[in-house]
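As you look at this complex, bear in mind that one protein chain is not there, while each of the others sits in place.
Should a chain be cited, it is by its letter among A, B and C, assigned in written order, with residues numbered from 1 in that chain.
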Amino acid sequence: MSQRRSWALASGFFAIAVAALGLSAYSGASSSQGYAPPQPVNFPHPRHVKQLGMNCLYCHYTANRSPDPGLPAVGTCMGCHQVVRGPRQAIQGIADRDTAALNQLLSYAKGTSDQWKPIPWIRIHKLPEYVHFPHFRHVNAGVTCQTCHGPVPEMQRVYQYASLNMGWCVNCHVKGYKLADGLLAAGDTAGARAAANVEPKKARYDCSVCHF
Amino acid sequence: MTRGLVAAYRELDALIDAIEALQHRKFTRFTVYTPTPRHEIDHALKPPTSKIRLFTLIGGLCGVTFGYWIAIWTSDYWPMVVGGKAIASWIPYTIIGFEVMVLVGALSTVYGMFILSRVPKITQTIGFDPRFTGGDFGIYVETTPERLKEAEDALREAGAVEVTNER
Amino acid sequence: MATLVEPLDQRPNVATANIQLPAVESYEQVDREIAGTLVPTTGWFALLGISIAFFLWGAGAWVYQIYWGLGNAGYNPPVMWGVYIISFVFWVGIGHAGTLISAILYLFRAGFRTTIYRCAEAMTVFAVMTAGLFPIIHIGRPWKFFWLVPYPNWRLIWPNFKSPLVWDVFAISTYLTVSATFLYVGLIPDIAVLRDRATNPVKKRILAVMSLGWRNSEPEWRHFARMYLFLAAFSTPLVLSVHSVVSFDFAMAVTPGWHATIFPPYFVAGAIFSGIGMVFTIIIPIRKFFRLQHIVTINHLDAAAKLALFTSMVVGCAYLIEFWVAWYSANEFEQAYFWNRVFGQWWWAAWIMLSCNMIFPLSLFSQKLRRNPTWLFILSILINIGMWYERFVIIVPSLSHEFEPWQWSGYVPSWVDVSILAGSFGWFFMWFLLFIKNLPVIAIAEVKEIIPPRLRSHAPVADIDVTGHHVDYSPETPGERE
Partner (left out) sequence: MTQPPKTVVKRREFLKVLGSTGAAATAVGCSMERVEQLIPYVVSPDHTVPGVSTNYATICRECAAACGVIAEVRDGRAIKLEGNPDHPVNRGALCARGQAALQGLYNPDRYRGPMIRRDNRLQPATWDEALARVRQGLDEARAANAASGVRFVSQHENGSFPGFVDQWMAAGGFGAHIAFDAEADLAARAANQAEYGSAWPALDFTAAHLIVSIGADFLDGWGSSVAHQLSFADARAKLGAAPRFVYIGARRSLTGLNADEWIACRPGSELAIAEGLLGAVGGTSTGTMAVAATASGVTEAALQRLADELRAARPSLVLGGVNTPDAYLVSQAAARINRAAGNVGVTVKPDQGSTIGGADGARALAALATEMNAGTVRVLFVRGANPVYTLPKAAQFAEGMAKVPLKVSFSSYPDETSELCDVVLPDHHALESWGDSEPVRGTLGLQQPVMDPLFNTRATADVLIAMARADTAMAARYTNAMYRDALTSRYGGGQGAFTAALSTGLGQGSALARSTAASSAAAPAAPTAAPQAIAGDGEFFLVVHPSPALGAGAGANKPWLQELPDPVSKIAWQSWVEIHPSTAARLGVHAGDHLTVTTAAGSVTAPAYLYLGIHPEAVAVSLGQGHTAYGRYAQGLGVNAVDTLGATYDGGGRLAWTQAKARVAKAAGHSRLVSTEGSARQHGRGIAQALTAAQLAAGETGGAHHEFIGDASHEFLPGLRAPVANDAQGDLGSQSSTKKGMYADDHWSGMASRRWAMTIDLSRCTGCSACVTACYAENNIPTVGARWQGRSLRPFHTADGAGWDSTPGANILKGREMAWLRIERYFEGGESGETDFETRFVPMLCQHCGNAPCESVCPVFATYHAPDGLNVQVYNRCVGTRYCSNACPYKVRYFNWHGYGEAERRQFAFPDPLHLQLNPDVTVRGKGVMEKCTFCVQRIRDAENRATAEGRSVEGDEFTTACAQACPSRAIVFGDAASEEWSVARQVEDPRAYHVFEELNTYTAVVYLKKVNHPGGPR
């Protein structure tokens, strides 16, 4: 008896192990989806994008012109925050400024602009070096930022939304990008309704399109 | 409720005699043990041919199907041309088909043997004597208590060196 | 009432080659003598220690190579394959004799296999285990080896089933699985024997598990024999396919000297040849040190030697045909290559190959030499060397002398290559030594099959065997104890 049970147990474990391996491989468990490191400046996206309605391209200013999306220079921040600084009361239902975050910023922007230091942002969305992802090609094709980066306007602290696994990329390239979904993700329900029956936009899925 | 007798024989012809005696006396439920397969025993028992071939056939067919399928399906799943060969090119895939056929076929054959001959067995003790894996032949007869004596006589007449009662 | 004075059954258990073992009287003797070989000796421990040392050295070299890169092997582009692939083919080749002897000869009812097949089968399994390592050792990124195996993954990409290397993965893994299974099921009845002889309770328990509760009952034997038959029937085409697939690794490339239709049969013959060579290398010391000369008789060796001679001649024929085809094809690339192989840069390797595989084995035409274990042992070593060099000659000269004259080159192995090759022998013999002291190296049940059963009518063993044929006793009838 005992023998049989132990055999059953052994083979059972083996089967489970194999299944787990297969699943993890398939689901891309090695991805760092959800990675949300603390940033040197706790930049509140909701405040800027949601409440003040700033456009992504204001700070990520080359996303539609270059493979790199571009990061805001300290100068860009200080463009407003030379003026907009320090605490003040909540007005018009807009809560008080996040002075903590502001001070973090100001700690990099002490004195005159030639004394400013660049902000060492922690990288979140990282593709391996052997993958070439031209941002501008995607942005110009009408892919909304939220499609890949998720609801950043809602994120108090930015995290990696998509798995960024190859399968994730390829699925969109092959099945095509539905504008409606993209707009919906971007919160443009009206636009989404309008674009309801726009043909999905497919992209090339040849290896040498991204790997070289 | 049945009783069993285990008889051990030192000689092959004695075993054959015992088998014939049991058959003569219409005993049906008995198992023969032999250290090594002997045609003489088959000759005496005239057993049916093993069903194992079915396992082999089915296993082999599943294997070859899977082999071709995985190769062709994956090729068409993401078509990539190499060396100007057809995307799903059945000719080289025959090798995959063949190898998988052998693999699955062989394993299912072994599996069939296990099923049919009831190994792995949990216990070896009932109706079995270790010496049967050594030099001796043996018979294990299962029968009703009233025919027990008759069976024992038959076994002893044939020249059993020892007959023991199981249970 | 039947008597055995006239045989019960004309069908013999095994073929009637003169393979009886007159010096073996009873089943008990078989159990006693074969189980007796399982007692470890100091000599065995010494050998095991040496093998493990070699293995560890080789493993160390591999780790070193993984860290610094393949550059530390002797590769000299365009010679992109070297000692590792040579050894891979070499070991796969060794791995062919086992299945040949246990499966093909079984189907042919060649009785002389009975006493050597277990040993050959174990050799097969361990040789394939060794061979399987080399493709991993030789690739640039061994940690990515699993990409050759088709498994569902989030990259949504699969291996290229048109590549001979993927065929290899399938062929080798199938071959390893099937031959391992074959070895194990063959062992089950013998393990049962050991189980019932074992005194040490722990050992008895382990054996009990391993024997799966085998009881030698007639139905078990019936299915067992059937299964054995089908496994043999499967293994026969398998063993032929495996080395054919290995030969495709070369034949599928346009490289001169590789791109030949003769490769599959040529490789299979070579594999079997090298395998039998290794069987001799192993079985001759075993029968000597285990005192089994009366079980593994001179007759068995003689018969096996004939097989070696035959395959050697097939291989030799293949060599000659290659040259002839090169000439007849009028393909200057082929011609240049083959000239360079024998009379150019690589003449020495080519002549080691030709003499060891084609010329020395011709000595087996002499019966005296066939029945001389010492000579067979020496010859088997030569064959092993020769067959390693056959693969060297196929791989290195072809790559070093290809289409592009600008890229002609040479090749010298490095210390890493040599260490890993040595390590592979350590690995192989480590497993083999562990095997021979823990499981019967001779198939107990099958030996019992060929010795006459004890009969009540005391027919003298001397003049009758179960086949009903009479044995003539010539003075040099083998098997008497030394």
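Simple rule for what comes next: contacts are C-beta pairs under 8 Å (C-beta built on N, C-alpha and C of every residue); 3 or more make two chains touch, one makes a residue touch a chain.
In this text, all values refer to a predicted model and were calculated from it rather than measured experimentally.
For the options C:145, C:324 or C:365, the residue in contact with the chain missing from this view is C:145. Within the whole complex, the absent chain has one touching residue among C:51, C:255, C:312 or C:424, and that is C:255. The hidden chain makes contact, of the residues C:64, C:184, C:351 or C:375, with C:64. Residues 60-61, 64, 68-72, 75-81, 135, 138-141, 144-145, 147-148, 157, 159-160, 162-166, 169, 249, 252-255, 329-333, 336, 399, 402-409, 414-416, 419 of chain C touch the missing chain (whole complex, contact as defined above). What chain B contributes to its contact with the hidden chain is residues 76, 79-91. Hidden from this view is one chain, which touches chain A at 30-32, 35, 37, 61-62, 65-68, 70-76, 113, 116-123, 126-132, 134, 136-137, 140, 164-165, 202-209, 211-212.
The criterion applied here is as follows: only the chains that are shown with their structure count from here on.
For chain C, the chain with the farthest CA centroid is A. Relative to the centroid of all protein Cα atoms, the closest per-chain Cα centroid is that of C. Chain geometry summary: the mean Cα position of chain A and that of chain B are 62 Å apart. One inter-chain figure worth recording: chain B and chain C are separated by 28 Å, centre to centre, where each centre is the mean of the chain's CA atoms.
Annotation for chain C: residues touching 2 or more other chains are 156-157. Annotation for chain A: residues touching 2 or more other chains are 3. Residues of chain A touching chain C in their complex: 3, 22, 25-28, 163, 165-168, 170-171.
The part of chain C that touches chain B in the complex is made up of residues 1-4, 8-9, 11, 13, 26-28, 31, 150, 156-163, 166-167, 170-171, 173-174, 177-178, 181-182, 185, 188-189, 192-193, 195-197, 208, 212-227, 230-231, 234-235, 237-238, 241, 245, 248, 445-446, 448-449, 453-457. The residues of chain B lying in touch with chain C in their complex are 10-14, 16-17, 20, 31-43, 45, 47, 49-50, 52-53, 56, 67, 70-71, 74-75, 77-78, 80, 82-83, 85, 89, 92-93, 95-96, 98-100, 102-103, 105-107, 109-110, 112-114, 116-124, 128, 130-135, 159.
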